[in-house]
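Taking it in order: structure first as structure tokens, then the write-up.
The complex is shown incomplete by one protein chain, all other protein chains being positioned as in the whole.
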């Protein structure tokens, strides 16, 4: 089969069969099958995490390439024939393409192995979407043993297909989660004065939370607070005794991170005083800031420039998203970058129920992975 | 078995086995069983609705007594040994006691039938909690045929056990439902500027809805708007593309009802303009205003006074709740009233997950039903 | 001069020359002049308050008629040739017509005095608009000495000219004032994170205050809370260190009044905790509930019916406004009522900068005052 057909067919397979974080059983099985068909010996080092080595010369250095493999609890709204078959689950962050491009790169590397001044390790990691994430356990179980450098590539819904985004230093933010439960007093919807209405109180809370960013954080410090989920109430005419909210906080600085954490608590304490509620509040630190190695980023940039043309290299501002690729970069030098996946003029952000990509980018994505690995080994013998 | 033991045991049986509106199959079966054991011939006139006649003299008048039999989608939070066995369903409005007191009254009437100047019809009606409600179909299928008067009694969590509340005219409000869906644009929680965040927008909506009552309705016109339920978002770090809210509107006047309906729509239209959302909005008219017959109310008051003592009669203000008993009163004269069920000093409103009642009121509740029916027939031969 | 011309000319004089509460010097002088020209002997019993007696038979009873004479700090927006000459002051509550109709009634009474079974006292009272109001001091200084009954009439912008509104019992609410100062921390508008922005915090406060009414007060209890004034900030680009708000609370029940007073304090205390502000809060009890005497109200209704036709008598719901006429009614039986002043289909509420009246009502207004006084004396000899 033509490599392009292989990439598209493989991507659609994974797109149809998304699995949630830490539950990528079918996905991992399929990856192993593919790797074996290439003659590799995949090793399952966590329940759904796989590594596989492509060895040229054991005495030389090794570059790892990592793909994350999990999907999101999003209900797909795309009307395509390879639509998700698993209700409420979707590869809305494009990890289906990550798996695919790493499998494609593996094929290309095997074919060109004689030109590699070293070795390549493939890392298929579960659960990037769900902190604490899959990276920590992968590393603990040896994913980086004998690895000298690491690279990773993320498909990007708000960058045109054909373009690539390179970052020299910081790329991704601290990405934390908070969970809040408000306990009021239920009652009949017709008698609000006898109840404590947690939906009404949540409306003040959401508003005050959003304004932390606009009124209380230095405008020079990028920071985001998003309430992503709220569930409250049983029924239209029963006052909601309980309200549950969860959200995310993104920052690049420890001070700002701590200030927001503290302010959420103070707002809840004030609302408790005003409305006589009780509450539970926990704040979970997520992935740390992701910091690229400048040297490796530059090699990737040169490689991509030779494939896509210099006019297609962009240098975006750091992104407020979190990534557990940050943990690998705390251990070995490397770089993470983004590959444009958007149909021209039709940017749809990752995580949207309408996220989709121009499949023509899969080939170059795989090629950039392969060539970047080759160039890193050449330049850092 | 002692009648008191019967009442408590029966009430606990129904409390343990709550069923949602229109699905009261087990409940209806148990009611039929009980009625048959008293020698009556229950007739299933709707899928889960039952009538049964206690005939003394077919040439004389008939008083109907109605009990509603459905439970609510509330998760019980009472720690009692007769706690609901059906997860997420609870007799949080006390209809378990309504069934019980009507069964108890039936026993008492049968025993004292010779003193009745007429006949009694028992009406066990499904789905009071779920508009359009069970009353309309019961009436259509003959529940009021040959009925001259009707009475109904509601257990009340915010009135002390031992007291009774009588209303001469209006007692319950127009009780409507509204449902709103907001459609924004999903995306990654770290990039709010690329999405349209329906949770944030809902916080403005809820706030503006609540203020309709305080800023736009004549303060002399009792009116309530409650958002009872909101669900939005999949996940803490994905911006919620969709938000669903539902709530209730209570009014005593058609003008106010129509104004609120219109204002909800205008607020949504303005938020659409501001935030570029789409929305769906429907407004369902619920039960109409419930209007008692003054004469019947006075007979019930005298009856209750002789049983509970005059000091235990109260005349509450009309209630903002809705009741499909209103439909019966549009056909035949009658009255609805409330029976105190609260443990002293521990008022917990109906519909709360902590709703419970002092079971010692069951006996007098049944007795007042029976004696009121007897007195109505005596005074209106 | 024709009485109608007199009424219109007199009204326009007072409309052109409005004076604020307790400062009605020119107004009082003009009233005295008019009274003297009728042969009466006005007596200045407070700095700007006047009484004048029309005596028929000292041994018989006396009815007092009271007009309030002060204007409001409102900038008139009417484009009429008798527009207020005093910038920022306007007879936006129609007291210009009250003075005028009482002067007109005085002329009519004098002409018809032989038909009066007693005497009439004219009371021109300052400062109705500004609690503690002028009534208390007028009463202290003898305004009600030897007075047996009292009546008062208010022009009404939301009732058609030609109609009259009668109340048998409660007519006006408790009318209280609250004042709030919020102290934050100023700073440069470009650095909100270094300041405490009292304008932003006030936006939450106003919102929470308005929602007290919609979420925390029994919908059956009429209640209003209005923030009527806010001033904060020096300059567009300096963060406002201080914010001052004032408003009014209207209730018919002591419990509701006290609950709102307490809740305002609790909201401020919670906002202090959340935003680290300081605040000052005072709550001033205003005029008490105004309660009419049913007998006197009925005499006025019969009188008005004979003049305006029975179809023009309405019985409005009690009004949420406050009135220091309430103090007179605490001393002697009497009644207060409203006279429609609106151009057909063009209702503009009292206190609006666009408030104006159909001057054709002045004649009947004066006549109803005169005839009501006459009838009260006849029926209560």
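Lettered A, B and C in written order, each chain numbered from 1.
Assume a residue touches a chain if its C-beta (ideal position, glycine included) is under 8 Å from a C-beta of that chain, and two chains touch if they have at least 3 such contacts.
Model, not experiment: these values are computed from the prediction.
Participant: Which of C:118, C:165, C:247 or C:340 sits in contact with the chain that's absent?
Facilitator: Touching the chain that is not displayed is residue C:247.
Participant: Consider the whole complex, including the chain that is not shown, and state which of C:226, C:253, C:305 or C:380 touches that chain.
Facilitator: With C:226, C:253, C:305 or C:380 as choices, the missing chain is touched by C:226.
Participant: For the full complex, which residue in A:102, A:144, A:224 or A:342 touches the chain that was left out?
Facilitator: Per the contact definition at the top, the residue touching the missing chain is A:224.
Participant: Using the touch definition up top, pick the residue from C:179, C:253 or C:295 that touches the left-out chain.
Facilitator: That would be C:179, which touches the missing chain.
Participant: From the list B:33, B:57, B:145 or B:216, pick the residue that touches the absent chain.
Facilitator: Considering the complete complex, B:216 is the one touching the chain left out.
Participant: State which residues belonging to subunit B touch the missing partner chain.
Facilitator: Output for subunit B: 190-193, 197, 200, 204, 207-208, 211, 214-219, 266-267, 269-275.
Participant: Tell me which stretches of subunit C touch the chain missing from the display.
Facilitator: 72-75, 92, 158, 173, 175, 177-179, 185-192, 194-195, 197, 199-200, 202-204, 206-207, 210, 224, 226-241, 246-248, 250, 319-322, 347, 349-354
Participant: Would you write out the residues of subunit A that touch the absent chain, in ascending order?
Facilitator: Answer for subunit A: residues 207, 210-215, 219-220, 222-225, 250, 317-318, 320 touch the chain left out.
The rule is simple: only the chains that are shown with their structure count from here on.
Participant: Counting residue numbers used by both copies over all numbers at the interface, does the subunit A-subunit B contact come out same (over half shared) or different (under half)?
Facilitator: Homomeric contact, same residues on both sides for the most part.
Participant: Work out per-chain C-alpha centres and flag the one nearest the whole-protein C-alpha centre.
Facilitator: The chain sitting closest to the overall C-alpha centre is B.
Participant: In steps of 5 degrees, what rotation angle do you get fitting subunit A onto subunit C on the CA atoms?
Facilitator: So the copies are related by a turn of 180 degrees.
Participant: Which subunit C residues touch at least two other chains?
Facilitator: 207, 211, 214-215, 218-219
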